[in-house]
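As you look at this complex, bear in mind that one protein chain is not there, while each of the others sits in place.
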Amino acid sequence: MTGDKPREECGILAVWSPQPTDVAGLLHLGLFALQHRGQEAAGMCVSDGHQVVVEKDLGLVSQVFDEARLDQLRLPDARLGIGHTRYSTTGSNLRFNAQPLTVRSSKGILAIAHNGNFVNAKEIRQSLLEGGAVFQTTNDTEVMINLIARYSRLSLVEATAQAMRELEGGFSVVLMDRHTVLALRDSHGVRPLVIGRRPEGGWVFASEPPALTLMGAELVRDVHPGELVWVESGQLHSLQVLEPHPTPCAFEWIYFARADSVLEGIGTHESRVRMGEVLAREAPIQADVVVPVPDSGIGAAIGFSRASGLPFDYGLYKNPYAGRTFIQPTQALRDLKVKLKLAATPAVKGKRVVLVDDSIVRGTTSGRIVQLLRDAGATEVHVRISAPPIKYPCYYGIDTAARKELIASTHSLEEIRRFIGADTLAFLSEAGVRAAIGGPVCLACFNGQYPAGYPHEEPQKEALEQAG
Amino acid sequence: MTGDKPREECGILAVWSPQPTDVAGLLHLGLFALQHRGQEAAGMCVSDGHQVVVEKDLGLVSQVFDEARLDQLRLPDARLGIGHTRYSTTGSNLRFNAQPLTVRSSKGILAIAHNGNFVNAKEIRQSLLEGGAVFQTTNDTEVMINLIARYSRLSLVEATAQAMRELEGGFSVVLMDRHTVLALRDSHGVRPLVIGRRPEGGWVFASEPPALTLMGAELVRDVHPGELVWVESGQLHSLQVLEPHPTPCAFEWIYFARADSVLEGIGTHESRVRMGEVLAREAPIQADVVVPVPDSGIGAAIGFSRASGLPFDYGLYKNPYAGRTFIQPTQALRDLKVKLKLAATPAVKGKRVVLVDDSIVRGTTSGRIVQLLRDAGATEVHVRISAPPIKYPCYYGIDTAARKELIASTHSLEEIRRFIGADTLAFLSEAGVRAAIGGPVCLACFNGQYPAGYPHEEPQKEALEQAG
Amino acid sequence: MTGDKPREECGILAVWSPQPTDVAGLLHLGLFALQHRGQEAAGMCVSDGHQVVVEKDLGLVSQVFDEARLDQLRLPDARLGIGHTRYSTTGSNLRFNAQPLTVRSSKGILAIAHNGNFVNAKEIRQSLLEGGAVFQTTNDTEVMINLIARYSRLSLVEATAQAMRELEGGFSVVLMDRHTVLALRDSHGVRPLVIGRRPEGGWVFASEPPALTLMGAELVRDVHPGELVWVESGQLHSLQVLEPHPTPCAFEWIYFARADSVLEGIGTHESRVRMGEVLAREAPIQADVVVPVPDSGIGAAIGFSRASGLPFDYGLYKNPYAGRTFIQPTQALRDLKVKLKLAATPAVKGKRVVLVDDSIVRGTTSGRIVQLLRDAGATEVHVRISAPPIKYPCYYGIDTAARKELIASTHSLEEIRRFIGADTLAFLSEAGVRAAIGGPVCLACFNGQYPAGYPHEEPQKEALEQAG
Partner (left out) sequence: MTGDKPREECGILAVWSPQPTDVAGLLHLGLFALQHRGQEAAGMCVSDGHQVVVEKDLGLVSQVFDEARLDQLRLPDARLGIGHTRYSTTGSNLRFNAQPLTVRSSKGILAIAHNGNFVNAKEIRQSLLEGGAVFQTTNDTEVMINLIARYSRLSLVEATAQAMRELEGGFSVVLMDRHTVLALRDSHGVRPLVIGRRPEGGWVFASEPPALTLMGAELVRDVHPGELVWVESGQLHSLQVLEPHPTPCAFEWIYFARADSVLEGIGTHESRVRMGEVLAREAPIQADVVVPVPDSGIGAAIGFSRASGLPFDYGLYKNPYAGRTFIQPTQALRDLKVKLKLAATPAVKGKRVVLVDDSIVRGTTSGRIVQLLRDAGATEVHVRISAPPIKYPCYYGIDTAARKELIASTHSLEEIRRFIGADTLAFLSEAGVRAAIGGPVCLACFNGQYPAGYPHEEPQKEALEQAG
């Protein structure tokens, strides 16, 4: 639900073309396909080999890129560029945190965009400060670009590889100078990044395959964990900088990635259907109808329906205008958020309902949905969650609620069931998630085991406003 | 799809409270629930028995009503008000066409909001002009209010009843002065209008029941065709002005009304499921999976799946950001509208797909969706439409395309099938629609039989810019 | 000073061209030249003989007319149009009060714009209401257009002349249908209106001559009091509807009209210089320097300097950015309005200053300016006002403060002097004003003698929000 889901922090994108093309137009399409990965800011950077133009701002892709901005980016001989969609906390300044970040260095102009987090950013930043560096933001991105710039005698590829060796955490990055595009993933491949090819020989890198499709490119493969790839003379070059230890984030399959994405060869919608099937076997129930929380529970509800034999139905109507800002009418009516978004249809009247969703964060939203169904005449409401309980923070680019707000980190299953008012409640097991996805995954937010390390002290979101 | 669906022209709303209450807040909620009936403009008018305040503008409810506007409307002793959401063609002036329309007359201040059309508006307007009247818009609404004002010696109720007797067409209207709220439907009840009651004794009138729910009211009944109702001294009064000949618009059940609406006692989602079931029996097909065009085909796809036994699946991903304005990247990429909104999921790969939607207007969108599925690996695509072919214009408030653009009015079934590239194509029969809804309905856009008359000459959308 | 000057209520404009021309562009220039007569709203209406397009909104001319709006108005065969700048009280609705007002009547589309007020508007409105008319605004303009429309069997010229005979007060009006432009003044000629001719044979009507100049027209003459003029077949036609009793508003020469205007053959700047000269003779003083309050006191200060022989100097700097909205920093700093706008220059240090301005309304601003001069080292401050004290409200289109706020209507000269902290204070006499202007003028705001009548009861500014 709005405000009660873990949030992805970014989508990234890069394109390289053998001949002049509408790079800004391509990036614009790709960013639109990655809008779900970040709604707070969007930006892109384009080069023709000489000029480098960047445009970025707070807002949705469709808000940031009007005709005037796109015209600024439309260099007649444009051949390469990178793009970014960003989730971030609010604050007018934070506009300056929008990406791509563009700097001039001894290697010329560099632009960078990233998804994820470095767990040792603080230590590296401190060492750079002592060397005389200055930072204008609190972005990890600025740390990485300063690290690369420090190796002023190495080539851009070598300096980037060296930075990869020093940085720890879960991150995917795209990077460009005036001629070359680079893309890389951390050694665990926590955040996704795929490679695509366009018919005329161009290369595209994106967080998810649907961006490739919209840009007219075919999926080639995922960037490997620990790999650095770049385009030189039209060829894709690869350097396996670090030994791969693949543990991609399970939540990409559970919720984040689009339903038409395929990551590491595994379709997200298909794995969600399988999660629902496993869940139906792990936690069966006698009921009349399986109802998804739209849209996040649809895949798992279909799976639950298939495995249980119970009919799937559309028991919750989602108001398509609910995403917009809406002035809450009065103090007394504040509690309407869920009702503005969802309404139970008469299809649930007199029925025993299995309600399927993908997660419970604070529990308040789930409780309100259960109540909606009861008000509409559901006789029983059985809640089935297609993932384990979220108990731990993510240090690799996901904004879960603070740990003390995570209901599962402080309450038992029975307490949660009572809190949300369900007749029964069940979560999918960790084994169930693994089985449904079918590959190695990071489950740190469920079990606290962090494959790519964690910060020495838990990082607090620092604003520029705070002390240095 | 965007730009390829018939469009409802308005949602209307009224509230009357026995004691001072947050009328603006209630109307705001109700309008949000009626947003799907009109996205171009929104407005409301509130009174405390002395002052009458109106705020209206082009835009979505959430855009028009910011804090400042709501504050203007928040009279401390507010007791009644009306609201409106409007679909209209673009044009900066047309802001002046937003409703409610508020006028001063010999009966004091009157405000009016309406949904639908008068087929004899032109003749009545001409007669009023000759009597010295002036018109500031080309709205039917202004014709009605002038007609009522002309009866300066009758009471508001009597004058309104007299106007009902003179006006022909399909329309629902809400009307207020500083003390009273009135609501009425044409004698065929073409456009919906329901009556709700709030726990404290207040009355609410709305185009659809979900507006009542969000405003904390319970559905009492539909306003009857040809009935005029009003609230006086806290009591609901009724006058059956015209003999009822009920033929409500079938498209409300097929597509327009929300999936959680119940009109004339018949649930829309349930009737859509039944349309899918009847369609599966009328036009069965051997296939692997039933895929809805989201969101309009979901109900019928569930019905088709149930009646056919074929599995329902989520084969088309709908980008939730697609409704927003989006600068088309270049001339060459213009054709991307459908791809920006929909993407086929890998669930259709290697499958024979039954694609379920509720209508085909021009055919171009349907053709592109069929192609999306084939590109994603569907081996066969069988299109099933849960309504008959649209062949005729609507004169009662729906903006279908012009007749020559309606593919079904100029092409045979086989021609349409070839145009959209489907393996097979079938539409639900008129009898099937009647059976699925289960009551008398207007099917004029399918069969050209207009129960509430039609204009002597087909009206052209007149802009203020054009000659008087 | 900002917020402490009488305010003109409107500027009006009309153009007629023998061949297609850029009517919108011409009106745009003319409105810019009339911006000082109304800053709250602007609008224009253009016709090519068939279409009539209107664009209007709250804001300055430069804000209302962006490229998009001008494009709407640029009919390829445009030949005539009218325009308006408006001062009005704030309120989001009041957008609907912007002019020109465009209506459809039995005479076809009519557009009207006016400057001034009808003192018997209320009675006429009541009679129209009883005849079945409805009103959408509280503008006098809507009353006039309804009055004209009521004469549905008369020609537009005859109906307008008939309306002139019924309306009382001080007003200038421009009016158009799709072919003709009309212009008229009340029988006292209270508000200005001039006729201009363009080299190619076109006609222009405007509140002040500088609008003609910017539109490339030469001043022909003033419209006579009580005269109705119109363009037919390229000829200017005239009908002296009412016997003229010329008493044009003296404040046009004292303050409102631009310094480069010539009204009734009398230059405003020249008359202001003469007011200063007469004032220097009526109220001489020993001093070192004559300092104008910029910009309103410049003309009179030059005259005072010439007649007195005292040197003119630039003792007050006016911040050119002060007109803009400015967020007052804190409650404690609220009193800064004058300081944000004006600052004393070192030129006044150690000097005995004659401070020249054109009016004192509430007195607070004058008091603060006197203090500014003393703070900067002026040893004496002698205030000279180039008009008599304002004691009475204007019923002919000027928004003076309410009578109880007019310091001169409740305080003696000596009390005002003490209130503003001046060493001496003198106002120009009524005789002095007459002498400096040199023609018959309305001095009602100084002496309470209303040549064009006054309302039976003092009209209160009615908002739409109030009862009908």
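Annotations
Read from first to last, the chains carry the letters A, B and C; within each, the first residue is number 1.
Here is the rule we use: a residue touches a chain if its C-beta (ideal position, glycine included) is under 8 Å from a C-beta of that chain, and two chains touch if they have at least 3 such contacts.
All values reported here derive from a predicted model rather than from experimental measurement.
Here the chain not displayed is in touch, across the complete complex, with A, C.
Only one residue in the set C:Val157, C:Leu214, C:Leu236 or C:Ala435 touches the chain that does not appear here, and it is C:Leu214.
Of the listed positions C:Lys122, C:His245 or C:Arg306, the one in contact with the omitted chain in the full complex is C:Arg306. The missing chain, though absent from the display, is touched by one residue of C:Glu123, C:Glu270 or C:Glu430; that residue is C:Glu270.
Among A:Ser17, A:Thr85, A:Asn146 or A:Thr160, only A:Asn146 touches the chain that is left out of the view. Of the candidate positions C:Leu239, C:Leu340 or C:Ala435, contact with the hidden chain is made by C:Leu340. Seen across the whole complex, the unshown chain contacts chain A at 50-55, 68-69, 72, 91-93, 96, 101-106, 108-110, 129-136, 138, 145-146, 149-152, 178, 464-468. Interface residues of chain C facing the missing partner chain: 22, 24-26, 28-29, 32-33, 35-36, 60-63, 65-67, 70, 210, 213-214, 258-260, 262, 267, 269-270, 273, 295, 298-299, 302, 305-306, 311-314, 317-321, 323-327, 329-330, 332-333, 336, 339-340, 343-347.
In the analysis below, only the chains that are shown with their structure count from here on.
The set of chains touching chain A and also touching chain B is empty. Ranking all chains by how far their C-alpha centres lie from the centre of chain B, first place goes to C.
With centres taken as mean Cα positions, chain B sits 37 Å from chain A.
One simple way to say how far apart two chains are is to compare their mean CA positions; for chain B and chain C this gives 48 Å. Between chain A and chain C, the centres computed from C-alpha atoms are 60 Å apart.
Counting partner chains per residue, chain C shows two or more touched chains at no residue at all.
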